[in-house]
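What follows is one structure encoded as structure tokens, with my remarks underneath.
Only a single protein chain was left out; the remaining protein chains are all shown in position.
So, chain A:
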Amino acid sequence: MRIFDPHIHMTSRTTDDYEAMYAAGVRAVVEPAFWLGQPRTSPASFFDYFDALLGWEPFRAAQYGIAHHCTIALNPKEANDPRCTPVLDDLPRYLVKDGVVAVGEIGYDSMTPAEDHALAVQLQLAAEHGLPAMVHTPHRDKLTGLRRTIDVVRESALATDRVLLDHLNETTVREAKDSGAWLGFSVYPDTKMDEDRMVAILDEYGPEKVLVNSAADWGKSDPLKTRKVADAMLKAGFDEDAVDLVLWRNPVAFYGLSGRLDLDPTAPEALHEGNSILRGGE
């Protein structure tokens, strides 16, 4: 089984996770730029973060046989902090990089005017750079947030079928599907979706344009949720082709819209004994 986790924050995860993910079948990940739990106070710390998503993190992933790409953006939460908004001006120099396969995570957190502005600006940047957009839908007041998101996407220069609406659930999937966007579901312990609810949604709405992710990060989360959904799908009677569509071909098709997906992780020579990660304390 081959698995593509289209939304996981590996910067916050350990090499044990990479090892377990590989063993579970994960061969590719996309790491969206998001907030770090702790507020950042200047654009420079975003740039160091973006540089890590384009440098050290893909190197780490490659050592475990996993292809790593990223999405770059000013996230909705920090779009509200005037100390961080100048990041928007520097995004173009990141959006041309190999390895950047979408603009994201963008979208709404609290639905403020500052978030309106950042979302509109970044959808325009996606259109200008030939990139799709990965849009986070809010956790609070979710359906209103989804509707407002779809409206802003429709008014933007970016075609709706180049947008992934993420963190969907039973209350938002219908309208999201009708919009023509790609449909993302984050399967998380305790919050967001779980495996069985995910299977029920796949049953009702079909696997077309559906992407399932673990959204694993620094919170209580599980980087193997993608595999657990695949197993739950098989148990519920989906065939292997449907599993491959949801867990591999759909994310490849969506991020492939960038023309920048390279799924052959070229692991550097040093793999075991001299591994520079194993010698992390050096």
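In this section, a residue touches a chain if its C-beta (ideal position, glycine included) is under 8 Å from a C-beta of that chain, and two chains touch if they have at least 3 such contacts; residues count from 1.
FYI, contacts and distances are computed from a predicted model.
Missing chain, UniProt protein name: "EboA domain-containing protein", from among "EboA domain-containing protein", "Helicase Helix-turn-helix domain-containing protein", "Ion-translocating oxidoreductase complex subunit B" or "Peptide permease".
Considering the whole complex, the residue from A:Arg83, A:Lys97 or A:Arg154 that touches the absent chain is A:Lys97.
Residue-level contact of chain A with the missing chain is found at 51, 54-56, 58-59, 93, 96-99, 259-260, 262, 264, 266, 268-271, 273-277, 279-280, 282.
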